[in-house]
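All protein chains of the complex are present and in place, except for one that has been dropped.
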Amino acid sequence: MPLLEVKELNKSYNSEIQVLKNIEFSVGAGEFISIIGPSGAGKSTLLRCINRMVEIETGCVFFDGKDVGAQNKKDLRRLRTNIGMIFQHYNLVPRLTVIENVLHGRFGYKSTIGGVLGLFTEEEKQRAFDLLEKLGIAEQAYKRCDQLSGGQQQRVGICRALIQEPKLILCDEPIASLDPNSSKIIMDHLKQISTELGITCIVNLHQVEVAKDYAHRISGLKQGEVVFDGASPLLSQDKIEHIYGMETRELITV
Amino acid sequence: MNEKIMRKKKLQLTFVFLIIIAATYLSSAVTEYNLFESVATIPAAFAWIFSNLIITQEALERLPDILEKLNETIFMSIAATTIAAVFSLFLALMGSKTTKANNILSVIARFVASLSRNIPVVAWSLILLISFGQNSVTGFLALFVATLGFLTRAFIESIDEADQKSVEALTATGATYFQIVSKAVIPQSLPQMISWILFMIETNIRSATLVGILTGTGIGYMFDLYYKNLNYNIVALITLTIVVAVIAIELISTRIRKVIL
Partner (left out) sequence: MAVQTSINPAVIKRTKSGKINIKSGNKIDLVVKWTLWILTLLTILAFFFFNYTGLQIERAFTETLYNLRVMFLEPALSHFSWAEAFYQVAVTLGLGVLATIFGAIIAFFLALMAAENLSKPWLSKTVRIFVAFIRAVPTVLWVLIFAIAAGLGSEAAVLGMLFHSVAYLVKAFSESIEEVDPGILEALRATGSNWWHIVVHGVLPSTFTYLLSWTFLRFEINFSVAVAMGAAAGAGGIGFELFMASGFYFDLREVGLITYLILIIAIILEFISTKLKDRYFPSTVKN
């Protein structure tokens, strides 16, 4: 059984614009899949339907055998602990330390009181440090997050996702705000996570070249519809042109 | 800027000035205020201040009593502000559009805050005085109620300003509402909130003097007493102690603000 299955998913924010149309795809455990498409194609919304940060309208999302749309509040939180998420703007709490931000990934496993009082076990803290070390930013652990560079902040974001011990990591444009150097570091880390730890990664990207370099499989989204889904090498130039439309051809390879 | 806009601006300016002049004239008429008379009294008033508001040796002997009352007033302001801040935090969390649990509670929180803020502190003092009598608790409660409304509004603004992106991230990790509020919202708004609390303590020491006059407590009562006895030397001393206290607290707050904001 695949880890994630999306069936006939539809979503619209208002009656006129339908953001997602009949989306249908499945992702197996350990896959590294990239979703590409022009801005406004519905990539972000699709990702957020998977952990129900956005309510599902019609259709189903099955994660690990559970119907995401049918979970009650408590079960949804439990389900979310198994899905890490990485954001374009890192979404860290700016005034808190790096290590605190990493430990935020443990909240799903804690009681409300335990989380509010910040009661983390020594193992959790040790693990947080190990993860920071793995991503090469252990020295920054006691710095405030807003003092870090973008690339460093994104690595904190990855640590926060990893400490959840997720089966799936959703990455929403993880390198869109980064320079090429930092982008490469981040993508390498994501790739490593998927191969070494066997965690499934779904990465929204707008750089086609990056997607082709890193992903096994690419899914192309255009105006809310999946117009391409297959192994990365199969994504040919005319397929790319179809996804992005002719007029943006010269923009996409940059 | 072209001719037309210039002319329009000039017209607006003239209009504004006309309104101001009309408002001044109307207000003077209603309040029976005489501008010339009032300007004329200024030199006399200052002459009176400099010749009568003098701190004498005799007045200084009353300093311990004065300081005791001042102490009561300062503590009253701090206690009222701090306790109001705790309640305001909950009201603000209920009222803010980013952290509200539901719409009904949000409307209730905003309504309570608006009511307590827009009924002036004098009205609260007078209402509470009827049953609570002349003691510190009356003043404390009056300041508490007025502060509650003001801080709730200020805290709602601070919470609304907090970055929502980290809230999204914590939601995605499966955190509960209170975990998100305490670890993503509060850490971001806390420095701003402390700044408002300090500002309110300063303000409340001045309001406490006013409330004290009405409710017969603290330094305000002391001032009223000697003022009515025409003992202006002590009045001067009391005023000076208030000035020193307010400026001291302002200086401390400024330093704290410089570090945390």
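All chains are identified by letter, namely A and B, in their written order; residue positions are counted from 1 within each chain.
Quick note on the criterion: a contact is a pair of C-beta atoms (placed from the backbone, for glycine too) under 8 Å apart; a residue touches a chain by one contact, two chains touch by 3 or more.
Because the structure is predicted, anything quoted here is derived from the model rather than measured.
Here the missing chain is touched by one residue of A:131, A:187 or A:201, and it is A:131.
Among B:14, B:71 or B:229, only B:71 touches the chain that is left out of the view. From the options B:83, B:105 or B:225, the residue with contact to the unseen chain in the full assembly is B:83.
The chain not displayed touches chain B at residues 9, 13, 16, 20, 23-24, 26-28, 30-34, 37-38, 41-42, 44-45, 48-49, 52-53, 71-72, 75-76, 78-79, 82-83, 114-115, 117-123, 126-137, 140, 154, 157-158, 161, 190-192, 194-195, 197-199, 203, 206-207, 209-210, 213-214, 217, 220, 223, 227, 232, 235, 239, 242-243, 246-247, 250, 256, 259-260. In the full complex, the hidden chain is touched by chain A at residues 95, 97, 99-100, 103, 118, 120, 122, 125-127, 129-131, 133-134, 138-139, 141-144, 165, 197-198.
By our rule, only the chains that are shown with their structure count from here on.
Work out the mean CA point of chain A and of chain B, and you get 47 Å between them.
Put simply, chain B touches chain A in their complex at residues 163, 165-166, 168-179, 182-184, 187-188, 190-191.
Across the complex, chain B is touched by residues 51, 53, 76-81, 83-85, 87, 89-96, 100, 104-105, 107-108, 110, 112, 115-116, 118, 157, 160, 164, 170 of chain A.
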